[in-house]
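As you look at this complex, bear in mind that one protein chain is not there, while each of the others sits in place.
And then chain A:
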Amino acid sequence: MNAAGFPLLTLLTFLPLAGAAIIMSVRGTDEVVASNARWTALWTSLIVFLLSLILWVKFDRASSGFQFEEKLAWLPEFGVGYHMGVDGISVLFVLLSTALTPLCILASWESIQVRVREYMVAFLILETMMVGMFAALDFIVFYVFFEAVLIPMFLIIGVWGGPRRVYAAFKFFLYTLLGSVLMLLAILYLWYNAGTTDIPALFEYAVPRSAQTWIFFAFLCSFAVKVPMWPVHTWLPDAHVEAPTAGSVILAGVLLKMGAYGFLRFTLPLLPEASADFAPLIFVLSIVAIVYTSMVALAQEDMKKLIAYSSVAHMGIVTLGIFTFNQQGLSGALFTMLAHGVVSGALFLCVGVLYDRLHSREILRYGGTARVMPAYALVFMLFTMASIGLPGTANFVGEFLVIVGAWRINPWVAFGAATGMVLGACYMLWLYRRVSFGAITRDDVRALLDLSPREYAVFAPLIILTLWMGIYPQPFLSFFEATVAALVARHEAALSISRLAGM
């Protein structure tokens, strides 16, 4: 059957739903329900995480193919099947999703006090959708998960969010949905011509050159919004600002990776010529994203907005790396995605720590917190430095590889990516200086309490991951080494065939 001996990926995908069902069935007073919901959600997500570790152990890193595959005929007459499986590109994102969910539940322990049951249900459904999306190997199944992710996220922002939550939720939903409609058209076209929506089977189908351009732009519309790339990024800051802390963590940590994952999974292998043709466009958009959003981040007065804009800049590095089509660039992009998932998630948690205490995200509201919260200052400093890409932390590995990969394409592209290093340092240090340093001017800041044991528990795994990925990234890099090499080889082969045909 597969390496695990049982349908592991299906279990990972749908186990959270079982947890959600249990939570739904709890009856009693509000307090009992809330407490039960918290514990059930935590245990469910922890079990899912432990199960997902099987992937870490049993995944064959030398193979570039899909593993842990499961196949069921669903609509055989239409060539649509239920097909799950992971390869080097997706396996770590499954793990990232399962690892961040319990942390998010833990982070929401005290900050969510109303409709706790519904909140936890939404989170578990969200986990199902995320894992399902990364594990899906059928285009229709993928599309269903890809779109369905929006629903729990929409609810989390819209119900438990800040004052402008409804506007933010709608902006988020409309932006991401509109992009997807075009992707659906592209999927239908592929299915119509190839007769299947099975992804490995689609890889064998050579899309005609003339159609590639159109499909490329259809995909681009959908994925660019999700990434988000400039200029369709403005939904992100609003969504982040209004989302509850844990919602921001998942949004930044996992949901932003969906677009880049789409590029890697579909655009590159299916549309090699169009990808090569439009790579310069992506480079320009990415560099604009890096420079432009870094500068916008510099002007922000809201902590979450600043980190949201920094996410856009980091995702610019990712898209840039993907379209270098070489091993360093692609590995760097993948690694940056993982690192950003951990680090920006942690940064949103850092903001959450302050928000839980004083209910304000305004930067100028704080100042001097290092004096009263030394442990917090250290944690915040670590993640600030990680976000800047200091060597020895996770982000550096990714950025370094992308810059090295980009140099092989064009030194100016590499230079554009590298300017992010300076601007990133500017806005993050400016943030840190105004929040943590300086003299304390307000009494409520002076009375702040340092991290609680629960908060330590939330941050500890993220700190370990950040340093581990920075100092000894090889265990992570080795996951995608073979897959990326195969992807590059495929891409080059496809291009050389088309070049021969053109001659």
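Keep this in mind: a contact is a pair of C-beta atoms (placed from the backbone, for glycine too) under 8 Å apart; a residue touches a chain by one contact, two chains touch by 3 or more; residues count from 1.
One rule holds for everything that comes next: contacts and distances are computed from a predicted model.
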Checklist outcome for this item: Taking the list "Cation:proton antiporter", "EfeO-type cupredoxin-like domain-containing protein", "ABC transporter permease" or "NADH-quinone oxidoreductase subunit L", the UniProt entry for the undisplayed chain gives the protein name "NADH-quinone oxidoreductase subunit L"
Next on the checklist: For the chain not shown, which residue from A:Asn326, A:Ser387 or A:Thr466 touches it across the whole complex?
Outcome noted: A:Asn326
Checklist entry - Which residue from A:Leu46, A:Ala211 or A:Leu390 sits in contact with the chain not drawn here? => result A:Leu390
Next on the checklist: Given that one chain is not shown, which residue among A:Gly65, A:Pro208, A:Pro231 or A:Pro280 touches it?
Outcome noted: A:Pro231
Checklist entry - What residues on chain A make contact with the chain left out of this view? => result 147, 151, 154-155, 158, 170-171, 173-175, 177, 181, 184-185, 188, 192, 231-234, 292, 295-296, 298-300, 326-328, 331-332, 368, 370-371, 385, 390-392, 397, 400-401, 403-404, 406-408, 411, 414-415, 418-419, 421-422, 425-426, 429-430, 433, 436-440, 471-474, 477-478, 481, 484-485, 488
